[in-house]
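Got a structure for you, written out below as structure tokens; questions coming shortly.
With one protein chain removed, the remaining protein chains of the complex are shown where they sit.
Chain IDs A, B and C follow the sequence of writing; residue 1 opens each chain.
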Amino acid sequence: MSERIKEHCGLYGVFGHPQASELTYLGLYALQHRGQESAGIVSADNHRLHARAGNGLVADVFHDHGVFSRLQGTSAVGHVRYSTAGDSSNRNIQPFVVTTKDGPLAVAHNGNLTNAESLHQELSAEGAIFQTSSDTELIVHLVARSQAETLSERIREALERLEGAFSLLFLSPTGLIAARDTHGFRPLVVGKKGESVMVASETCAFDLTGTTFVRDIEPGEIFEVDSGGQKSLRFGKPKLCQCVFELIYFTRPDSYIWGDPVDRSRRRFGRRLAEEAPAKADIVISVPDSSNTAALGYAHASGIPYEIGLIRNHYIGRTFINPSPFMRTFNTRIKYNTVAEVLEGQRVVLVEDSIVRGTTLKKLVGLLRRAGVREIHVRVSSPPIGHPCFYGMDFPTKKELIAAWNSEEEIRNFLQVDSLRYLSLDGLLQCVPGKAADFCTACFSGNYPVPIPPGEGRALLEETGEAWAQGELERLLSGLT
Amino acid sequence: MSERIKEHCGLYGVFGHPQASELTYLGLYALQHRGQESAGIVSADNHRLHARAGNGLVADVFHDHGVFSRLQGTSAVGHVRYSTAGDSSNRNIQPFVVTTKDGPLAVAHNGNLTNAESLHQELSAEGAIFQTSSDTELIVHLVARSQAETLSERIREALERLEGAFSLLFLSPTGLIAARDTHGFRPLVVGKKGESVMVASETCAFDLTGTTFVRDIEPGEIFEVDSGGQKSLRFGKPKLCQCVFELIYFTRPDSYIWGDPVDRSRRRFGRRLAEEAPAKADIVISVPDSSNTAALGYAHASGIPYEIGLIRNHYIGRTFINPSPFMRTFNTRIKYNTVAEVLEGQRVVLVEDSIVRGTTLKKLVGLLRRAGVREIHVRVSSPPIGHPCFYGMDFPTKKELIAAWNSEEEIRNFLQVDSLRYLSLDGLLQCVPGKAADFCTACFSGNYPVPIPPGEGRALLEETGEAWAQGELERLLSGLT
Amino acid sequence: MSERIKEHCGLYGVFGHPQASELTYLGLYALQHRGQESAGIVSADNHRLHARAGNGLVADVFHDHGVFSRLQGTSAVGHVRYSTAGDSSNRNIQPFVVTTKDGPLAVAHNGNLTNAESLHQELSAEGAIFQTSSDTELIVHLVARSQAETLSERIREALERLEGAFSLLFLSPTGLIAARDTHGFRPLVVGKKGESVMVASETCAFDLTGTTFVRDIEPGEIFEVDSGGQKSLRFGKPKLCQCVFELIYFTRPDSYIWGDPVDRSRRRFGRRLAEEAPAKADIVISVPDSSNTAALGYAHASGIPYEIGLIRNHYIGRTFINPSPFMRTFNTRIKYNTVAEVLEGQRVVLVEDSIVRGTTLKKLVGLLRRAGVREIHVRVSSPPIGHPCFYGMDFPTKKELIAAWNSEEEIRNFLQVDSLRYLSLDGLLQCVPGKAADFCTACFSGNYPVPIPPGEGRALLEETGEAWAQGELERLLSGLT
Partner (left out) sequence: MSERIKEHCGLYGVFGHPQASELTYLGLYALQHRGQESAGIVSADNHRLHARAGNGLVADVFHDHGVFSRLQGTSAVGHVRYSTAGDSSNRNIQPFVVTTKDGPLAVAHNGNLTNAESLHQELSAEGAIFQTSSDTELIVHLVARSQAETLSERIREALERLEGAFSLLFLSPTGLIAARDTHGFRPLVVGKKGESVMVASETCAFDLTGTTFVRDIEPGEIFEVDSGGQKSLRFGKPKLCQCVFELIYFTRPDSYIWGDPVDRSRRRFGRRLAEEAPAKADIVISVPDSSNTAALGYAHASGIPYEIGLIRNHYIGRTFINPSPFMRTFNTRIKYNTVAEVLEGQRVVLVEDSIVRGTTLKKLVGLLRRAGVREIHVRVSSPPIGHPCFYGMDFPTKKELIAAWNSEEEIRNFLQVDSLRYLSLDGLLQCVPGKAADFCTACFSGNYPVPIPPGEGRALLEETGEAWAQGELERLLSGLT
């Protein structure tokens, strides 16, 4: 995807390892693609919690190794974050640490609640105070108010009240608890490294920490590990509904989620796309790096050679404060450059994993034209995105989704390419691991597995497409170089 | 006082002025002596609150004037702080900002609750979560839980539950509320600047902002100002019990509290001391700057010339992280130097406002000896401090108070001075403004006007004086140069 | 190359454009791969120079757009740097700005002098003072001391004294001067954007700034542009000797240097390697990203499918201060992960552009083994590096170059791979653009085109290989996971 989706979050947890906080650092390092805005680690030494967090990349927040000597203990949880709900102020950096009647408690959250608004009203009315704008604080309030006997039962009672998507890690001074919502929207996996237990958003983090994958946390499972061993509680009525977009774009290709390597799914999407939407072309190129695997699949299935025609600049650093209009016009070029030698005079299949607004892709098309390509055939390895996500994938409002208001031909015309084809939803679902019915495809189909109550969803849906019809295209085009 | 008392806090509030946050900055600047650890300002623009806070001096936290353009609105509250309860982490910086069913609310607090521990337990048991270790969060929980109808009534209900010392400022998007505990331990004054209402810990802040003093907030008063005008509610059973130590040391001499200029009280303490404890000497000098006024009073009453024999270095900057033992021995010298020309061969009356541990004073005596003074007669413009404070003055534990375990003669011997005399408690009380019965003298007399429940007070009292008898003096002496 | 060569520097210059400093920023952004340690920009407004520089990435040093309003003027030069000579202190950040009899002058330098030591001694003896440890300061001293009539002639006189590699940019308040050493070791190109003149280390920077490539600065050319137009002076006796390693590894593949796209050369290296050193394998993978193009060439020539078997983590952030031994063992894994799905059970050709110490490659081999590959056939798209570089490529000392002391078979054994083959020097030279004789191959051949005087070269050459024989391998292996 050449446009940035505001990515959600990554979680890592350790129980029972002398280097708990260092391993959590490494796990977060591998999960950095799930969020670059802030990073935090909380460790537990059986008596107290120790916390450290800040804005920026994991390697920047923890660049002085001395911090690990202060993050004492044999358990830890960590979080990388790009906010999906809540603003980006310091108070919202996770893990979230509070004191309750249970003593200190840390919580790290990946996902988005759909009944946050009503819970907030209910708790406020009862006298709750809020210091952040995050869903996580809601969860902690519910846990603290529960009169159930043990912490894990209090958590169960709290989670029964939640609707929407959540993968969660809790850390008390003596134990680690992981939980996943009843639909299992977001991944969460358990592993072992010797006697230690590890939990992560994706298995690529296990590869880095030398951990063996054991199993997924199941939908509606509360998994607890402490000095007494492991045990699981269940809550709600599980109905598997995994986010298919994790497979298409978000998860790293070297991860293994939901019973299958991600790389394998993406390759199948590319192969299937080649079958559904062949093209007469000289080379296949991808929008690096997220579309690489699908492009390879397309190339192998079609017999058209795979080439590297776009170079991505990886030295990104901090984003500009107050860029000038002059500078803003360089947004896309600053990230991508073309390899003229590869492209000149060629008919090109450009494989992209998905299209959100279409504006960045349009600029890339401009770069390719300037590099002398003869024809451009865009092939998208997922269906058109016509509906916003309420479960933690930070698409924009419906108003801004190009496919919500335009036909394939209109989009092709907007992009000014020779042909444009999407993978069909049916084709996509034939390529996913396991059963098609176990996936959420709301962003493509509009079938929301968890209903969105009125008032929730921050007006994502209310917008009409009028704007598109009446000048949005022009506005968007005016920003292009 | 030559030893630093960990100072409590200063408050400033503005209602109805277009430069609300700038005036708050100026007010805090004048109150900086009440706390140098952190500074914060929250403003209100009728719809939202805007906050900015940080560790350090007011001028450092707000050194870029651009911050005021973000602190929009015509009302504001500010806080400077040296923690008396709670650690010094970022989360504890005030004003404390939360969202409750009333919407956003900011609170700034000066004082110390004596029933914090039991309130914490009670609220925790009911499911409250705590993100700070400050008393202020307790107060906000109580306000948020109240089911009374208006914000000011909810505040009244909350304050009824509190015991101990508190001067408070609350800011909502539309109004400012100030309150003072039923004993009136800490000062809090109201002023007017044109149509605007100002609230401050001390009148010296009004001098800086060009504000006219109107009156004290009364003990047990909740003073509210919003677009509808001013009104007051009452709570509890007022019994005036003002902290006499504010007069002796803490308040700035140019402030006017409790119906009288502070300078006048201190001058009376000095004059009275000269009558109670005359000395045969050539000059009177003070420990600058807090004892200057008392020393002037002593000089004028005794006829002995006032001189400047000690120079204080005001370029203090940040405190050392990890000083070496070598560096530590320079602690006192780095702050004070002697003027040999003034001191050599002289019999000196050294006026000090109070003695806590006595260690810094002992080092000063050493400096004076090295400068060639012939005799040193220490005169203290307050009685011996034998009891810790539970109402917000951060004395150390009873164990460390030199006068709790030693006679005047033992202290004189410890200090190695020619004579030592304190002002009598009776003498002190004859010099305070208003009625003697209206003052708290617990640190001198041990008569605590608000009882200290078991479990509260964090072991300040439990310590015995054994340590003093068995080596404390030696330990203390070993640190001296 | 999987081991980091301490990269040298990148230069960008603008003359005659109202957004001179912003364009320089963009140019440096594209050249970031040439140096990540520090970045600096100096602009000229006909009267004065304005400078801004700092440690870190371009985007971090210049992240507040306000800096450009202070970098006024229509000319500018910029520099990104990884020190090859000189330590990394702040004083050494470039561009280097001084005042001479000509007024203010800024200099940015890419390369390494071979007679720095003797020039330093000579200048010191004459009374020169040095504030940095960089070669650049030497150059400025020579310019300042010249009694020639114009600045460009003084520069010519200075450059006549230099030996070794240098591409240089000079900025005075009124003009821009670019120069390249007589061997043309490092690239330096001129472009035009409307009426403005641009100079850059590589053409990829022109792509970003929308500049049209015009020509190379020639060896021994001093190119000057000011309000009077452009002109060139010549110095020394040009003898083209371009660094072949720029083609192999250092330059970006989308750049066009020395008359040819870099991508084309690398692809030829890969194809030639496939002919010289075929392998029986199922897939071809590269060490990303620098070896991608050569791997594609190998795949296309051999008919073995190209695959993505290694994923590189691009979220690098700051390097650790004081990593623990535990953390150090994760050095390689933190950068690379394997795609098990692609690799398992496969016979793999692993294309690497070059081998310096061999230690990182060995760790990568370990990762591939753990991912289940059946056979590993390493193919290196350049010859064995047996000799250090004195012209600005920061290889380590001869002692540490694995190919200086070990046969191909010994290296294969060290790496524990099934086969290892390098591209022949002869094969390499048949693939370069233009004439083979126009390239420096000293690191492969030991034929140094500019002699290295005794005392220069900081002991790079003096080390014997004894260490390798007597335990270097063991030492290196002990650091591996």
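One rule holds in what follows: a residue touches a chain if its C-beta (ideal position, glycine included) is under 8 Å from a C-beta of that chain, and two chains touch if they have at least 3 such contacts.
Not measured: the values here are computed from a predicted model.
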Shown chains touched by the chain that is not drawn here: B, C
Sole residue of B:Phe68, B:Phe223 or B:Phe439 that reaches the chain not shown, by the stated touch rule: B:Phe68
Chain not shown: contacting residue from C:Val98, C:Leu233 or C:Ile334: C:Val98
Which residue of B:Asp207, B:Glu375, B:Asp394 or B:Asp438 touches the chain not shown here: B:Asp207
Per the touch definition above, residue among C:Ser124, C:Thr150 or C:Ser445 touching the missing chain: C:Ser124
Where the unshown chain meets chain C, residue by residue: 90, 97-101, 124-131, 137, 140-141, 144-146
Contact footprint on chain B, counting only the chain that is left out: 19, 22, 26, 29-30, 32-33, 36, 56-60, 63-66, 68, 204, 207-208, 210, 252-254, 256, 261, 263-264, 289, 292-293, 296, 300, 305-308, 311, 313-324, 326-327, 330, 333-334, 337-342, 481
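Going forward, only the chains that are shown with their structure count from here on.
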Maximum centroid distance from chain A, chain identifier (CA atoms): B
Chain A-chain C separation of Cα centroids, rounded to whole Å: 36
Approximate Å spacing (C-alpha centroids) for the pair chain A, chain B: 50
Contacts with two or more other chains, residues of chain A listed in rising order: none
